[in-house]
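The block underneath contains the structure these notes are about, expressed in structure tokens.
Missing here: one protein chain of the complex. Every other protein chain is in place.
Up next, chain A:
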Amino acid sequence: MWWRSASFILDGQQHQNDGVAPNPESALLSSPSMADSALNPKSNVSAYYQTRAAHHAVITSDWLAQAQAATDDGDSLGSEAQIGGKGEGSGKAFSVIDEFNNWRKQPDLAEAVAAIRALAAAIRKSEATTMMELEIELKKASDSLKSWDATSISLTAGCDLFMRYVTRTSALEYEDFNSAKSRLIERAEKFGEISCKARRIIAMLSQDFIFDGCTILVHGFSRVVLEVMKTAAENKKLFRVLCTKGRPDRTGLRFSNELAKLDVPVKLLIDSAVAYTMDEVDMVFFGADGVVESGGIINMMGTFQIALVAHSMNKPVYVAAESYKFARHYLLNQKDMAPALRPIDFGVPIPSKVEVETSGRDYTPPQYLTLLFTDLGVPTPSVISDELIQLYL
């Protein structure tokens, strides 16, 4: 049921496959398992990466609009069926996932923040009459959000955090329901604001670490890292950025584009040239999909190997991540997480007997990271667990 509502992009791809302008990503898929990806999106492509692709890959805005138009009815259909029991008596059914998808479309909004906004909306629209009922409803909403895309760490973490933040208050028990509810909404709004501000805070904090004349290696397209670079450029810092190309979705290309707009000297590397250029690099900057309990990060494929190279050449590795990405997971090794699959185009047809590794992200253990830039400060990786313990226990 869920996959009908899953992603407007996928539906959009389906729509486009019929004719007009084929999306290069999907058109060039050649492995047989990829070929039917359009039919069964979930099993092959992580929704998280679809969103990211929509936000900052080659897709144009009019394409988005078109895709949106094509999927709008499908969306509501699916979600209505999913959360059917929710708005029982009322005529219009509210769906968190709709709300979430709406928020998600804003390219500057992180997935977790979108989830937070959606949950806040869920509180607002709720017709519960008791606190308990409201809490249960909220729990259901967050569960459905989480199960909508189990591969996204930041979505899960954002939902969990929101639940903690909103419900963990002793004052709630002493008030009447309406004021308690408005207080909840207030908190939700405040939390959304904090999350939005997080990126600015991180950018400010990181300025001390970027010095004039430094060379920074960046991997992947992270909005936080971009914000950091932007702020540094505004502060008239002189620095150079090396971007990896970021196969398979070419996030590095896009990132270098953005930096070029800021007049920051940029150099593009292919992903395999990292070790070759590492000696001229002063620091490595990553974003993160999620920060796990050990203090390690989950990020785009290739992060781990860059961190390894940097570690062996004694270069500092900095990670910029908002605190809503902290997740209570503990990974023992790379295979310990649910793989977030995404399509890879090799440019040439690949024989059907050849297997393709389509996982989109890897796990970098904490010992390879130097510092994390978060909106809570600049801790070492081992402090993450401290924060999480205080947050969740």
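The rule we apply is simple: a contact is a pair of C-beta atoms (placed from the backbone, for glycine too) under 8 Å apart; a residue touches a chain by one contact, two chains touch by 3 or more; residues count from 1.
What we mean here is this: contacts and distances are computed from a predicted model.
The UniProt record for the undisplayed chain lists the protein name "Translation initiation factor eIF2B subunit delta", from the options "DNA topoisomerase 6 subunit A", "Translation initiation factor eIF2B subunit delta", "Nucleolar protein 1" or "Phospholipid-transporting ATPase". Within the complete assembly, A:385 is the residue of A:102, A:277 or A:385 that touches the hidden chain.
From the options A:160, A:227 or A:293, the residue with contact to the chain not on display is A:293. Listed by residue number, the positions of chain A touching the unshown chain are 293-295, 328, 330, 332-333, 336, 366, 382, 385-386, 389-390, 392-393.
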